[in-house]
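Before I ask anything, here is the structure I am working with.
A protein chain is absent from this complex, but the other protein chains hold their places.
The letters A, B and C name the chains in turn, as written, and every chain counts its residues from 1.
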Amino acid sequence: MGELSPGINVLPDLRVNIGSLELANPVMTASGTFGYAREFENLMNLHRLGAVIVKGISLHPRAGNPPPRIVETACGMLNAIGLQNVGVDRFITEKMPYLAALHIPVIVNILGDSLAEYEEITARLAGIAGVAGIEVNISCPNVKKGGVAFGTDPAMAAAVTSAVKKKADVPVMVKLSPNVSDIKVIARAVEDGGADSISLINTLIGMAIDLKTKQPVLANVIGGLSGPAIKPVALRLVYEVAKVVSIPVIGIGGIESAEDALEFMLAGATAVQIGTANFLNPRASEDVVDGIAAYAVAEKLTSIRSLIGGLRLPAARPQSLIPMKNPAK
Amino acid sequence: MGELSPGINVLPDLRVNIGSLELANPVMTASGTFGYAREFENLMNLHRLGAVIVKGISLHPRAGNPPPRIVETACGMLNAIGLQNVGVDRFITEKMPYLAALHIPVIVNILGDSLAEYEEITARLAGIAGVAGIEVNISCPNVKKGGVAFGTDPAMAAAVTSAVKKKADVPVMVKLSPNVSDIKVIARAVEDGGADSISLINTLIGMAIDLKTKQPVLANVIGGLSGPAIKPVALRLVYEVAKVVSIPVIGIGGIESAEDALEFMLAGATAVQIGTANFLNPRASEDVVDGIAAYAVAEKLTSIRSLIGGLRLPAARPQSLIPMKNPAK
Amino acid sequence: MSQYQEKATVTRVEQFSEKNYRLTLDCPRIAGCAQPGQFVMLRVGPGKDPLLRRPFSIHQTRADGRLQLYFKVVGRGTDILAQKRPGETLSVFGPLGRGYRLDATSPSVIVGGGLGIAPLLFLVKENCRLKNDCSKDLLVLGAREKIELEPLLADFQAFGLTIHTATDDGSLGHRGFIIELMQSLPLPAGCTVYCCGPEAMMAVVSSLCRSRAIPCQVSVESVMACGMGACLGCSRPAANGGYTHVCLNGPVYDAEELLWES
Partner (left out) sequence: MSQYQEKATVTRVEQFSEKNYRLTLDCPRIAGCAQPGQFVMLRVGPGKDPLLRRPFSIHQTRADGRLQLYFKVVGRGTDILAQKRPGETLSVFGPLGRGYRLDATSPSVIVGGGLGIAPLLFLVKENCRLKNDCSKDLLVLGAREKIELEPLLADFQAFGLTIHTATDDGSLGHRGFIIELMQSLPLPAGCTVYCCGPEAMMAVVSSLCRSRAIPCQVSVESVMACGMGACLGCSRPAANGGYTHVCLNGPVYDAEELLWES
């Protein structure tokens, strides 16, 4: 706040661009972990966020799964919320007015059981004031295709992307599932399908069992694993995807601190999303913004953009250079 | 030790069968986490183990990766040992005599860069005293097929399995990678390929970055994630695989305690392997055996086998039964 | 509705029985605005394991900014909590949820079983503050054995309401279940029941109240990740369909709002 000398502003430039969308800083809140933002209004300054991504919205309201829906695991948690949400129409009338008045970019996470549903939700969101982007959750099962998730088949992933893209009047971010053999193939498919950016990762599929009852802990049997436990997997997938696509990549998975966020940026992420950490510290996303700003100041970065993809690989030292005359074991 | 009444032995029956191989109890040590067993001889009673699985053996000795090879993550660790090993010939001459003298089943974990290598290693192990089984690590890249891991392609996974099976004179266990879209397809392929049992999971692929140096922490850039962090994923995959194959399934991933092991058995595992936990507590595998025995006594199980696949699913309560007159949000 | 994340200092740890503890925290901002029946979410340690905050009812607050919890060691989180020493700090988040709605014009029957006693001290205090005279109000407390009730009795006795106790083993008061005791007591006409205890107990208490047309408020539990409406994890089937979220719409409900296993 103020100037060191004419033209040198000490406020670090934290802006990043997700396609045509400029964010004040690279920190967003991950879908399903930040409600519809209002829940956090007394706990942090919502205006500090790069963007808010709201709970996944479907065409019709969904009641969600019976309890228990969550269970803690080692450095993580499983959830099977069952995509409980108010449906796109009530979202628009009940939730969007508050969100629009925040004057920060609001990205609407959407999900469907068929291409037609994805299209229809997008169409209804078109023209709604305050909607700055759409994030497409493609981890949902395609009911028409025997329940295979849209996100595990490249052709289906591309098809959802272009279906949404056709109806959308805002940038489209496609959110990838980590539960695939080769995420690069899916990433390229959604890029070809017209995605403006890619976010990853959604949760890993996991399970917990209660030995006492001999039952799965979750009523839904399986659930999505999130939190610090999955960060190494997320970092690797972001790194892989950022190398093969030319659209911006948004990193998600176990981010709790500015250090975590900056590691994702080094791996190639243009921005990040904070998920489970919001539950542990409702101020987590604002704390990450503060931490990134402090880092930028300390490192005298003219723009935080200079960090994106800045990972330095170790000098190649092929195994063959280390002759194995006397292996230690 | 002793009898309650004639014919009722109070020592619980912990025996399980992996195909034709009978184990005294369901606890094995996971490859790469227990050296060649001798390292543990002063720290625990090796004779208590159901089986020992040794560090992965290749046709030729491998020096492994440059350091750093390991890094701690949240409730887990990444390793990129680089499959350092003495090679099959030195394994047979230097390591097997000690292992054979233990008189517990020794399962040799093998790996190769081509079908021919897998075949050749198996052929060299045939007839070697003390080798009770072969575990095939199919997470390795197939150099002939552009480096795609054998374990991610069903046809390749089946081909490795039958190649090994053709040369093996002991039961063959195939170890699956979790880094796939649909593990059931791979599991069925290796079953069709003739596998006598399936073990899973190998490590999840992950990465760690050092913000200070802006470099990957591991010299190899990526590594395998193991430990408690991955247990929910492992449990889910074991559950999925056990439902679709009829050969025994061996559970691996984040097992630290008897409770963990028993959960895997409920999910469908006939036996388990202890990996990273050996590093935290060199007696971990014996402690798990003790804990399972104590559980069997407390629960008055006539045989631990009665637990396998004993997971009870919650009574189906379809979402539609909960009408959504007044959704909470 | 104010909520705070406060770095609270442990000022006292009392062990009442093998597993039951009372923790006193210096936590002025949360203590200053809490209502009976509300809860806090505690981060038991600095690490990532255990990861999630743990929910605890507010046992008592004091004007000097002290906040008390009464808890039982059931797992890793509560085990760590029991080992805290004065001077250590904890992150406390609250006050959370909807507490008891006290009706100052109706005699109160306050019923607690086991750890369900936790929020009732705060409730009794507020109840007696609201009314000129709480001598018609009843407090019915149950537990497995004497040791679980006795250490707290003096605190409750200070307020002058009539106290009845039941223990499973008869070591204190009525021998048997709290519901039997309730059935045997003449409940004051026009009373309201405020209840907290094990699920099964609350089910029978609410059924008793329904049959006698007595308004009944219960405080229920659920697994929770966030405690403030963000995760939708704490769902519980609602009487009129769909789910209600315990952290926002509860933990205190009119018994009629909930579905009870019959």
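Heads up, the rule we're going with is that a residue touches a chain if its C-beta (ideal position, glycine included) is under 8 Å from a C-beta of that chain, and two chains touch if they have at least 3 such contacts.
Keep in mind the model is a prediction, meaning the values are calculated, not measured.
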item	value
Omitted chain - touching chains that are shown	A, B, C
Option from B:I70, B:A100 or B:A123 whose C-beta touches the chain left out	B:I70
Candidate in contact with the missing chain, chosen from A:L23, A:A74 or A:I308	A:A74
Sites on chain B contacted by the missing partner chain, in the whole complex	32-35, 39-40, 42-43, 55, 63-72, 74-77, 79, 81, 84, 227-228, 256, 276, 278-283
Residues in chain C touching the chain absent from view	45, 47-50, 76
Positions on chain A contacted by the hidden chain, ascending	74-75, 322-329
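Basically, only the chains that are shown with their structure count from here on.
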item	value
Chain centre separation (chain B, chain C; CA means) in Å	46
For chain A paired with chain B, centre-to-centre distance based on mean C-alpha positions, whole Å	32
Whole-Å separation of chain centres (CA-atom averages), chain A against chain C	37
Sequence positions of chain B contacting 2 or more other chains	74-75, 322-324, 327, 329
Multi-chain contact sites of chain C, meaning residues that touch two or more partners	48-49, 229, 232, 235, 237, 241-243
